[in-house]
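Let me begin by handing over the structure; questions about it come next.
Note that this is a trimmed complex: some chains were dropped, and none of the rest were shifted.
Chain nomenclature is as follows: A and B, assigned in order of appearance, with residue numbering initiated at 1 for each chain independently.
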Amino acid sequence: MKMSKVLGSAAIASLLLALPAFAQDAAAPAAEAAAEVATIDTGDTAWMIVSTLLVILMTIPGVALFYGGLVRAKNILSVITQVFGAFAVIALLWVAYGYSLAFSGPTEGGLSAFIGDFSNFFLANVTPDSVSGTIPELVFVVFQLTFACITATLVVGGIAERMKFGAVIAFLAIWFTFAYLPIAHMVWSGAGLFFNMGALDFAGGTVVHINSGVAALVAAIVLGPRLGYLKEPIAPHNLVFTYIGACLLWVGWFGFNAGSALGANGLAAQAFLNTITAPAAAAIAWAVGEKITRGHASALGFVSGAVAGLVAITPAAGFAGTFGSIVLGAVTGFVCLWAVVTLKPMLKYDDSLDVFGIHGVGGIVGAIGTAIVAAPSLGGFGAEDYNLGGQLVTQILAVAVAIVWSAVVALVAMLIVKAIFGGARVSESSESDGLDLSSHGERAYNS
Amino acid sequence: MKLVIAIIKPSRLEEVRQALNSLDVHGMTVTEVKGYGRQKGHSEIYRGTEYAVHFLPKLKVEIAVDDALADAVSTAIRDSAQTGRIGDGKIFVLDLLAVTRIRTGETGASAL
């Protein structure tokens, strides 16, 4: 088990056997950790601790504000409370069984390709001196905890302004258990299916973004549109909050992407740089697209583009060269603008805050694009014997499996929740009074 | 007495206040309102969804005055609030049966 954990924790590091230059330094930890006397590197540990809290900053208040500003004033508390509640619940579930199911278990045989086991139930056998790579295993545990939490909270954007609070939490808990954990295991565990297929996902484009985007879409469709959707205006009530949220997402994303190097090194630096260039290019692309098609480059456009770019670079952060990251970002900016402005109205679903349009679509573009930008011939850091065609197939395969898996689980979870809560939606009058008042007994703003 | 109600452009309040002062009218009540009329609204776009905004920000100024002053006040407002551009607003005059100053209980014109 220890062995597989180390592999698990060193999953990303291992992927880098691809990268010529700093392969040694990067892969070293794994080996070392496996050895009898493992020691930690305080510099790597410092950076990973910071990365962990950065991802928390992305979630609370990052995601909460990004979403909260986009809803009407009567629903903001409901949205930010759903995010906060989900964060707290998923954090405890992660400690209870999430980490164990995602990263423990045998290296092969049985279900090991799909899910781990309970050998670390409530972090059994994980002590302050357990080491994973060059950092304390507990740091790896909390770093991964934050990924699980933010993924769940992202889904909130799809069902905003109409779902019962308890139902939201229950839905996310079920979905986390049966969709997030297996997919995280498949991608990052040494025993995982995708991991062994050689799928590239540096910081979780598939696990986090495709996964949450698809779940949000399914949930939104099952739930049905908000009252008055497409009939009356439903304008964002405070774009400054949305802007603050987007900025905190960007800042926190450095922990998310550069942190996925699992150390303070040149790989982290490249991932950091790509996490600036891709969203910058995507923000500009989205704004230019708006300017051309609508005559105005909007504030919401800039920040939406940036988030789309961040999503797209996530799986490629450590594999793309500087130029590749710019191109990937720009392309994603245009594609997501199209998804939000053209695709959504076409299909008439009410994904309230465009979780699918930005995280789902952006995640897919990123996951597939990773195969391209990782190509050494295109300035990427893929292996010497890199086979673009083959990698493309692998990526598409992984994406397809993830989409189907997440969609099915989300659908079933919604049906269960509907059954338990006697419908997942609040009453019409509660919805028109606003969820802040009807679900939480408060209003956000008073004089 | 009369109650003069003027709907004006927000940017003209200061001018109107001064015009009234020069008529020795030193009291008024102002409300932020939204107006709909000939003046066209605008449209806003969020994430591709377009909203037509029909109502424009205006100010409603209410002034209670003695009958004798009513016309002068209307004229003063018209002159000071006018920009000549569509959307300048309206002046309504209503009959005012009684006025009381809460602080003193005075009634009638002396309460103004």
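Heads up, the rule we're going with is that a residue touches a chain if its C-beta (ideal position, glycine included) is under 8 Å from a C-beta of that chain, and two chains touch if they have at least 3 such contacts.
What you see is a predicted model, and the numbers here were worked out from it, not measured in a lab.
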| item | value |
| --- | --- |
| Whole assembly, copy number of each distinct chain | A x3, B x3 |
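Note that only the chains that are shown with their structure count from here on.
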| item | value |
| --- | --- |
| Intercentroid distance (Cα basis), chain B paired with chain A, Å | 53 |
| Touch list for chain A against partner chain B, complex | 233-236, 294, 296, 298, 300, 304, 337, 340-342, 344-345, 354 |
| Of chain B, residues touching chain A in the complex | 44-49, 51 |
